[in-house]
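Dropping the structure in here first, questions after.
For this view, one protein chain was removed and the others were kept in their places.
Letters A, B and C name the chains as they come in the text, with residue numbers starting at 1 for each one.
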Amino acid sequence: MFFGFTEEEKMVQKSVRNMLEKHCQTEDVRKFMEEQTVSNKIKELFGNQGLLGILEPNGEEVTGVTYAILIAQEAGRALLPYPLLENVAGLYALKTCKQHGDLIEKVEAGNEMLTIAWRPESAEAFATEDGYSLSGKLCEVPFAADADQIIASVRISGKGNTPQEEETVVVISKDHPSVSLRKLPGTDETYPIYDVAINNYPLSNANIVKGIGMGTGHQLMNKVKQLGALLAASEMVGSSERALYDTVEYTKERKQFGVVIAKFQALKHMAAEMYLKVESAKSAVEYAAWALESGDPEAELSVSIAKSYASSAAKKVTGDAIQMQGGIGFTWENDMHLFFKRATRTAFLYGDSYTHNEKIAKAAIDAIAGASSAAK
Amino acid sequence: MFFGFTEEEKMVQKSVRNMLEKHCQTEDVRKFMEEQTVSNKIKELFGNQGLLGILEPNGEEVTGVTYAILIAQEAGRALLPYPLLENVAGLYALKTCKQHGDLIEKVEAGNEMLTIAWRPESAEAFATEDGYSLSGKLCEVPFAADADQIIASVRISGKGNTPQEEETVVVISKDHPSVSLRKLPGTDETYPIYDVAINNYPLSNANIVKGIGMGTGHQLMNKVKQLGALLAASEMVGSSERALYDTVEYTKERKQFGVVIAKFQALKHMAAEMYLKVESAKSAVEYAAWALESGDPEAELSVSIAKSYASSAAKKVTGDAIQMQGGIGFTWENDMHLFFKRATRTAFLYGDSYTHNEKIAKAAIDAIAGASSAAK
Amino acid sequence: MDLSFTPEQEAYRARAREWLLENIPKGWGTPEFEMPRTEEEMGKFKREWDRKLYEGGYAGISWPKEYGGQGLTHVEEIIFDEEAGKLNAPSGVNVLGKLLLGPTLLQFGSEEQKKRFLPPLLRGDEVWCQGFSEPNAGSDLAALQTRAELDGDEWVINGQKVWTSYAHHSDWCFVLARTDQEAPKHKGISFFLVPMDSPGVSVRPLVQLNENRDFNEVFFDNVRIPKENVVGGVNNGWKVAMGTLGFERGTLALGRQVRFQNEFNELVKLASEKRLADGTLAIDNPYYRQKMVEVFNEIKILRFHGLKTISQLLNEGKLGPESSLQKLFWTTMHVELGEVAMEVLGEEAPYWGVESVGRGKMQDIYYTSRGATIYAGSTQIQKNIIAEMILGMPK
Partner (left out) sequence: MDLSFTPEQEAYRARAREWLLENIPKGWGTPEFEMPRTEEEMGKFKREWDRKLYEGGYAGISWPKEYGGQGLTHVEEIIFDEEAGKLNAPSGVNVLGKLLLGPTLLQFGSEEQKKRFLPPLLRGDEVWCQGFSEPNAGSDLAALQTRAELDGDEWVINGQKVWTSYAHHSDWCFVLARTDQEAPKHKGISFFLVPMDSPGVSVRPLVQLNENRDFNEVFFDNVRIPKENVVGGVNNGWKVAMGTLGFERGTLALGRQVRFQNEFNELVKLASEKRLADGTLAIDNPYYRQKMVEVFNEIKILRFHGLKTISQLLNEGKLGPESSLQKLFWTTMHVELGEVAMEVLGEEAPYWGVESVGRGKMQDIYYTSRGATIYAGSTQIQKNIIAEMILGMPK
């Protein structure tokens, strides 16, 4: 029984934090917001550290999840303008297939960048002479403009009796002429999102990661989505924790009515409630990481709990941080709005609270009800 | 434009408050909780003051609603162990029919007591030689043991093409041998509730208040339920307002850490939020009273808004009052739990928040959606 | 209790509506309408609207005729506000002049001041901004450090203000400054009228988190103004300012309420088109439905509060601390409206586009509502006021 982190895990977290405190200050984040191009420095750092390939498939289990949530937490804390989640979860996906060694190497080294199409709307491939031709729309693809390869789950027509069986995970080159992007305007400019339109992309076997009529594509994408949701939850823990602590420090300096405002009980109690939410989200994320890592039967449930709770918590905490800082917290110059907007985006993507709660209801509540009616 | 009360209205409210402050202190309420019998003094007082018959039907409008909410507010403030709502709304029902003059007189004088079956479960009457025979169950009948007459909406079989058309409002004698009672155990012992079972009660024309195959019974009961819900909402305004002010006074006396606890900002802010809720519920009740009184087309909607909002508000305010008073607030000796339990009961009866919100959704939200889709 | 309007008032409403329909710029509120692109053009556009209102007889509706007003009552004022709200009419640039300075001058100003300042204010010739808050005097307004010293016939003002809405469009600013350094902090403050084109006044825009640029910092560097530009007497500025803030918190309730109702209606429209994962519409889903109704109920209750306030103003001529209740209520409700709207949008909440149904309106509510709980007396300050002034809990 050990609910905590090893010295090695703590060291990795600390080194990522130090690295990002140095190279990803909010000025750097604001610079990204204007230029919308991932800095080479960031790519290089993550490549050099060998952190991106931290997840490894191992049957039903996934190794490295504990490291991954600690790294994602730091990405959230730093408002990292880089698709960390997509590269970490994407590399996991590639590693489930033997033929992508070259790409894996490039991505791990920071020389190529992945992204993931979290919500493929209607992408479907039809057989051609040489393979398949893929067309359709991929929604909510982060950093698509900067990414080199897109991982997506698409249907290959006729390769299964159900849409689910047809689902196949593929990796495609973003720069192919059949691929076009449209940036979705949003408030979180630290993590741009694109719609991707595909018009007759020639798919060959080399593009396949998992699937073709076995339902395994669906299974893999489901696991990748769990990893995405968990890392997103951990990101939110990091960003809301920093919003809380930065705000608490501010209240210790800001004076009104002759005293530092940290002395006002109303603000103390707000801060205590924020702390409660951050710590609770953190426990939920940590537990779910262990569950995924150890192949616990409640792993998927635990991920949904973590994402649902962390989403509500992060919106509330970062919103309250603005309130606690008062007028200054509502200005563009102040960093709080960056945390609030990032938390808001992350809360609604990777499955919002309603969606995960409904999954939980199906898995747990209906089971309890079923057990009790069966017992009668 | 006058959103307020006339001097006369204020005087009536004041006189009821004075009367109840004298004759319905919490010791009196606690005595009722043990004996479960309405005090003759209370019956006599309401009879003498001529307050019970304050509502008068006037086409679609109802006169006297403003007075009625002020009286109900005082009943709530005093935790009055007497079916005020049922007698006021019940007299209104009787007055829509010409033949109940004698009964009206007796009830107004405090010599007989009415109650209302707010949720008739399955009461149905069948034709016999002399009239009809009524059997079935009436749910949630307050003070049934003490009441002389029960007003209920029942179906008269065959007198209409729909159950709604068959609905008929009747008044029946509680003491008839075909009527039996079962007290429902509950936490609010200031307002006991009964299930009433009826087994072949002989209904004659003399029992009819409204209906017999015209759908007018349904309409009347609908109006009576609106009056009940509104008066219940006003009751809750009274009880939560008193819980708030009594608690605020307590915090001005109770000392901890060397100062009166009213100085703690956390308690001040709780009190401010409670005040906001009480005042908002009050505005909603007052507006709805005016709407009913003036036959406003949004009257029914306004009643639902008032009951829904007041229900949530009263539960929260009276619950927070216990919290503000601390350990002493959680004891039986302290009066706060009486307010909390009364507010809880009143919140869930007369239509709970969910039910009224769904009515509002049907009336307003769906209308907005319909208008916008029609506009396309 | 009489919440109906007289036939005369209903006729006024009809005329107001007709005037608005004729005068609101064509296409306003539709995607086709070409909005002014720069802050400067926006200022001009809004001032144009202020001028139209004046010409139409809809400026200073309840103010005395002798100062350029219409000499009607608050009822006509709220009727006009409601109608303007229903049609989502543009707002003018002289909001603070009409809402705050006008009532303040009517209550505390000298006859000369009223005659000099009110008519051009209503005509849209002189736009006003408010110089109250300072970097170190937010919630604790009385801690303000801007100072004014008498030098011959002129006051010399030095200091910095912040959160000054519309300063960049304004001709005048009403400014609180310390005139007695020795007095207790509430007692040495005066209320000044300062031309924005005075030498030494400079304005720096402050961008808000919702990317609005309405707020500014204003710097006063040896700004000289005539001795008589004090309202309500030297060192009496705190009392005047408290009156001003009461106006800020209390009135405008009904016009605002109608605009919230419009926003809510747009949310319902979205919910009636938004398909959930299970294929049903959000509007038919009890979870979203109940949440939306909870907000709807509060929007309605806001109207009731507003009617009560107006009624009190009509019958007693003034507002009490219940204006704090009003401000606390609507700002909290607006945050909830934004949150529920985002929940309804779900995975589409974080981004939007011109082709999306909501056109970013819901996101705008979500972000913008976070400002109103801070400015004009934060939620925390309003709760203090309610606890202390209404419930009598000790400081």
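Here is the rule we go by: a contact is a pair of C-beta atoms (placed from the backbone, for glycine too) under 8 Å apart; a residue touches a chain by one contact, two chains touch by 3 or more.
All values reported here derive from a predicted model rather than from experimental measurement.
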item	value
Touch partners, limited to displayed chains, of the chain removed from view	A, B, C
Touching residues (missing chain, whole complex) on chain B	119, 140, 184-188, 193, 255-258, 264, 266-267, 315, 319, 322-323, 326-327, 329-334, 336-337, 340-341, 344-345, 348-349, 351-355, 358
Those residues of chain C which, in the complete complex, touch the missing chain	285-290
Absent-chain interface as seen on chain A, which is shown	1-5, 66, 248, 251-252, 260, 262-263, 265, 267-269, 271-273, 275-276, 279-280, 283-284, 286-287, 289-290, 293-294, 302, 305, 308-309, 354, 357-358, 360-361, 364-366, 368-369, 372-373
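Rule of thumb we're sticking to: only the chains that are shown with their structure count from here on.
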item	value
Closest chain to the centre of mass proxy, which here is the mean CA position	C
For chain C, residues contacting two or more additional chains	380, 383
Shared-contact residues (touching 2 or more other chains) in chain B	265, 269
